[in-house]
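Worksheet for the structure shown next.
Complex shown without one protein chain; remaining protein chains in place.
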Amino acid sequence: MYKYQTAIRLHLTDAAGVVYFANLFVLAHECYESFLDQERSLASIIEQKEFIIPIVHAEADYRMPLKLSEKIVIEMALGKTANTSFELSFKFINESSELAAEVKTTHVVLQQSTRKPAKIPQFLKTSLSVL
Amino acid sequence: MYKYQTAIRLHLTDAAGVVYFANLFVLAHECYESFLDQERSLASIIEQKEFIIPIVHAEADYRMPLKLSEKIVIEMALGKTANTSFELSFKFINESSELAAEVKTTHVVLQQSTRKPAKIPQFLKTSLSVL
Amino acid sequence: MYKYQTAIRLHLTDAAGVVYFANLFVLAHECYESFLDQERSLASIIEQKEFIIPIVHAEADYRMPLKLSEKIVIEMALGKTANTSFELSFKFINESSELAAEVKTTHVVLQQSTRKPAKIPQFLKTSLSVL
Partner (left out) sequence: MYKYQTAIRLHLTDAAGVVYFANLFVLAHECYESFLDQERSLASIIEQKEFIIPIVHAEADYRMPLKLSEKIVIEMALGKTANTSFELSFKFINESSELAAEVKTTHVVLQQSTRKPAKIPQFLKTSLSVL
């Protein structure tokens, strides 16, 4: 599991007073990028032009609204993995230690040149294995 | 079905060169708000303070990337409906008339004062019925 | 002058109940992109890789808050132009026909290969001249 601490900033909220639903995906991806930074940043992966790792599916379940200025923790874990794809799940824990929301994303690895599925690169496999 | 035409603007894209995955949810919600405007705007629903209609689940399947400046059509349809909730599905049709992505959102109606499930208000039921 | 009609959608607002200040810049740029689409889209300019037109300065004056679901008009006009740069000004007219905000952006033209200032390309000069 990878833990990412952050706070709900104003631009993430909307006129209903809480986090805008799509912004949970933004926060989940921030967590994923922070995780990648430990080994090889998303920028370096994109710059290498060997493979791309697009998200092919994303989903979220909302249980409780997250509020402005709230300190939260996102817990990222590895879901199903296959040769050429992997799933990540994100639990959003609010300031009262409650599970406020869950996000899941499915990532596939594609060779950049051919856009065909490719094996998860070794460095990423290693990183994911410690989750 | 409700059709919403829009274009992919720069702020929706990311350094990978195409629409950032979470922004499909933003576009879907824009379509939903445009649909609501025909009868009663989202602002007027929020201001009335009778009920709130939070999204409790959202998901997206990405088939093809959407590109900067691309003109797209979003087709919104009604999915499963119950007494106190309804589902919307959004098909993203790209400039080549291909299905580039699909989004689904589940909305529940809550009484604002009690936060308990409430029946879909009549005006909304009527609006949704023509989808 | 170029007029762009749009509506304030939920993701543009924040927990203070009105448009988040930075999103006026987003709306102004949407207007600019819509203007460019008439002749040559921003995507085609970027893809051509001849020159880039970064924003080097941006500013906004806020007079009145813009509200969720409000229909607005953005009026874009040309400001000071030089050989290698131009200014755009955007007036935000709210639903009551009041001037709610103003945005200004300064754009410089750079040759993509050298990153040195370059003359405003002819197609853009022509487009801007009708503003």
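In this document, chain identifiers A, B and C correspond to the written order of the chains, with residue numbering beginning at 1 in each.
As a convention for this text, contacts are C-beta pairs under 8 Å (C-beta built on N, C-alpha and C of every residue); 3 or more make two chains touch, one makes a residue touch a chain.
As the structure is a computational prediction, the values presented were derived from the model and not from experiment.
By the touch definition given at the top, subunit B reaches the unshown chain through residues 10-11, 13-18, 20, 22, 67-68. Against the chain not shown here, subunit C presents residues 15-16, 21-23, 25-26, 29, 43, 46, 52, 54-63, 65, 105. Seen from subunit A, the chain kept out of the figure touches residues 7, 9-11, 26, 29-30, 33-34, 37, 41-44, 46, 67-70.
Definition applied: only the chains that are shown with their structure count from here on.
Here the CA centre of subunit A is 22 Å from the CA centre of subunit B. Centroids built from CA atoms put subunit C at 26 Å from subunit B. Annotation for subunit A: residues 15-16, 22 touch two or more other chains.
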